[in-house]
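A single protein chain has been omitted from the complex, and every remaining protein chain is retained in its original position.
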Amino acid sequence: MRLAALLRREIAIAGRNKAAILIPLVFFVLVTSLFPFAVSPDADQLALLAPGVIWVAALLATLLSLEHFYQGDYLDGSLEQLLLTTGSPALLALAKSIGHWLLTGLPLVLVAPMLGLLLHLPLDAQVAMVLTLLLGTPALCLIGAIGMCLTLGINRNGILVSLLILPLYIPVLIFGSSGVQAASLGLPYDGQLALLAAIFILALVLAPVAAGHALKISTS
Amino acid sequence: MSFTSFADFLAMGGYAPYVWTCYGATLLTLAVIVAGLRRQKKKLMETIRLQHPERQAVAPGRIVVKQTAEDS
Partner (left out) sequence: MWLWFSRLGSPKWFYELAGRWLPWTWALTVLLFVAGSALALLFSPPDYQQGETVRIMYLHVPAAFLSMACYLTMAIASVIALVWRMKMAFAVARSCAPIGAAMTALALFTGAVWGKPIWGTWWEWDARLTSELVLLFLYLGYIALHESISEQSQADRAAAVLAIVGVVNLPIIHFSVDWWNTLHQGASISRLQKPAIDASMLWPLFTMLAAFFAFFAASLMSRVRNEILKREAASRWVKALVKA
């Protein structure tokens, strides 16, 4: 199974740098905890803001962590080697996206309930938040891979990746945070979950192809 | 003709600032695009001319080709 081998390699190499894995997580917590200072420590107001704040922070943390998973491999030439040996750029992009999600997306989902507590999010909404993040963050990783692969050869590409990718993140953000909002008002949110699942599946099928193509272009 | 006088036409039923701003903005946008195209063409012509200086005939039948950016 080539995918499993690629994934193992991805996790072994990216996981070696513990700091790079932890920093997005700390960023996520830090950004979220700034909002009580900026707005108000009032529980009702915070609960109202919480879905949007947590979702935007998760989105930015995903975006920030992208670089660690691609830039190193690109600079030391191992990306080119991998492209030659695996033969399928899409498979490589998929493995990278899965590795990225396992090492940053999943921890974000696990930390999110703690932030929900800090922002006084009701329990029902907590469940909704974990579910929407569980479906949404993999889509963010997959879409982000396209932007990252397109800009590999460019120095200081961080801000450019944001410009390319943030507009594409809007649907995930809309359905993710509105699902949490609906849950905190006691409304059903299965529609939002279904739409997020649809986006996730679409991204799973299409994004690795585009990202793989981008990888080929960037390494040529 | 939906206006009775020129002053009427300018006043746009009290919405003059809005209507004329939009028409002005459109004219400006189109003008900026056209000006950009002309400037781009002029600059391109100039760079290409600088990149390829005239080939000079030193002696009859013998042509010296200068090293240009294109050759490197």
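Just so it is clear, A and B label the chains in written order, and each chain counts residues from 1 on its own.
FYI, contacts are C-beta pairs under 8 Å (C-beta built on N, C-alpha and C of every residue); 3 or more make two chains touch, one makes a residue touch a chain.
Everything numeric here is computed off the predicted structure, so don't read it as measured data.
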item	value
Neighbouring shown chains of the undisplayed chain, as defined at the top	A, B
Residue ranges of chain B at the interface with the undisplayed chain	1-3, 9, 12-15, 18-19, 21-23, 25-26, 29-30, 32-34, 36-37, 40-41, 44-45, 47-49, 51-52, 54, 70
Chain A residues that touch the omitted chain in the full complex	146, 150-151, 153-154, 157, 160, 163-164, 166-168, 170-171, 174-175, 178, 195, 199, 202, 206, 210, 213-214, 217-218, 220
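Heads up, the rule we're going with is that only the chains that are shown with their structure count from here on.
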item	value
Where chain A and chain B are represented by their mean Cα positions, the distance between them in whole Å	43
